[in-house]
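One protein chain is absent from this view; the other protein chains keep their places.
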Amino acid sequence: MTDLPDLAFAPLPPPPDADFAQRVRESFALQGAMATLGAQLVTVAPGRVLITLPHAAHISQQHGFVHAGMLAAVLDTACGYAASTLMPADAGVLTVEFKINLLAPARGPLLHCEGRVTKAGRTITVADGLAWQDGADGRPQRVATLSATLMCITGRADVRH
Amino acid sequence: MTDLPDLAFAPLPPPPDADFAQRVRESFALQGAMATLGAQLVTVAPGRVLITLPHAAHISQQHGFVHAGMLAAVLDTACGYAASTLMPADAGVLTVEFKINLLAPARGPLLHCEGRVTKAGRTITVADGLAWQDGADGRPQRVATLSATLMCITGRADVRH
Amino acid sequence: MTDLPDLAFAPLPPPPDADFAQRVRESFALQGAMATLGAQLVTVAPGRVLITLPHAAHISQQHGFVHAGMLAAVLDTACGYAASTLMPADAGVLTVEFKINLLAPARGPLLHCEGRVTKAGRTITVADGLAWQDGADGRPQRVATLSATLMCITGRADVRH
Partner (left out) sequence: MTDLPDLAFAPLPPPPDADFAQRVRESFALQGAMATLGAQLVTVAPGRVLITLPHAAHISQQHGFVHAGMLAAVLDTACGYAASTLMPADAGVLTVEFKINLLAPARGPLLHCEGRVTKAGRTITVADGLAWQDGADGRPQRVATLSATLMCITGRADVRH
């Protein structure tokens, strides 16, 4: 039916320090926004971060679904920390831009928001995010995809991981 | 220095009903997410909506600035309601996608988030958003730009303005 | 190291007609733009299309790499036709928007440009594109990622696949 190949890209570079997960968890704990939303940091792996967001009325839009912007905030955070795992310990990460496509209403009850590094660069890193929920058919259902450009900032005390 | 012309595009179509501002305000009041953020609906004009967001710790990221995703949520909302003003009274508006560029840290104290319709279509509307704050030089400073694709939904009771 | 799950999403719907590949090939042949670029349609599968683009001076930018916009044109085309395979035979497909991230200079000698449907809807389809080339290490190297929103148009004689 198809001759599209299985691709084996070069693996991502390893995190430059052993404490990458610890510093991501400490930074996440500083985010008032994530606490307000009720987001929880589940997994921190090299180049990959998973955050969950339970559906709740205080983050909903007018139809009762989770607000697309709230979902975007969590996916952006997952992508930013995914990039952060591969950056030097004394660097900071800033979001340059992101784009989100909404694929299905975010009904929950739990939104899984994962960010993965697609290309790790010295200055610019590109990460892709996916949000999914339990679908009516028992399979995971895609809710949103996001692509983000992150910048590595060094030498500034006010911008850290 | 330049021969770039001043362009006079065709004006947007008028809102199809006189109550466009009222229904936007009622819908905004239903959004748990906007109340949680502390966002306030300031202006509703045909094809233009302005929402303000005060800087606060509960919507900040790890550096103390307003979280880019929270700003995106408010700009997306401004764009969605700007589109909504030009749609039939019994229709609903859904965000298909948006992209945001972050231009400066969102320090506040007040973020002005405006959405404007760029192209109003029967099914698809495109709107552009701008967030700004008072800059150190006394002028407004751009904080973020956003472009959004909105879809007009009719005939579904669960999706209204 | 990670507990990120393997996800098994619901499969895409099948193409509504048996001639989906034939009509994509006929439409591709009508595109002056693709002939000008030197792009070749390689694979047409349900929800997936692969086009190749050889590096050449007439599509290069000032540094000698393939122009990002030319690559975008081919990836957009791959995504549009990937969406088209799942649409009714008498429908047309229009690009609403796309976003591209450039990951590496497009050196060639051959750019592989694949589009895949991420979410197939009645009106709106979302597809993701990937361009890659042979890297210096013998592995495929990602050159660009693209996400596109496509609209299915019916009942208009001037807009067909």
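Order as written gives the chain letters A, B and C; numbering starts at 1 within each chain.
Keep this in mind: a contact is a pair of C-beta atoms (placed from the backbone, for glycine too) under 8 Å apart; a residue touches a chain by one contact, two chains touch by 3 or more.
Computed from a prediction, not measured in an experiment: that's the story for all the values here.
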Missing-partner contacts on chain A, residue numbers: 96-97, 99, 123-124, 126, 149, 151
Interface with the unshown chain - residue positions in chain B: 1-4, 7-10, 42-43, 45-46, 48, 50, 99, 101, 103-104, 114, 118-119, 126, 128, 132, 135, 137, 139-142, 145, 147, 149
Residues from chain C at the interface with the omitted partner, ascending: 27-28, 30-33, 35-36, 56-63, 67-70, 72-77, 92, 94-102, 158-161
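FYI, only the chains that are shown with their structure count from here on.
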Chain A and chain C: spacing of chain centres that average the CA atoms, whole Å: 25
Per-residue multi-chain contacts in chain A, two or more chains: 99, 101
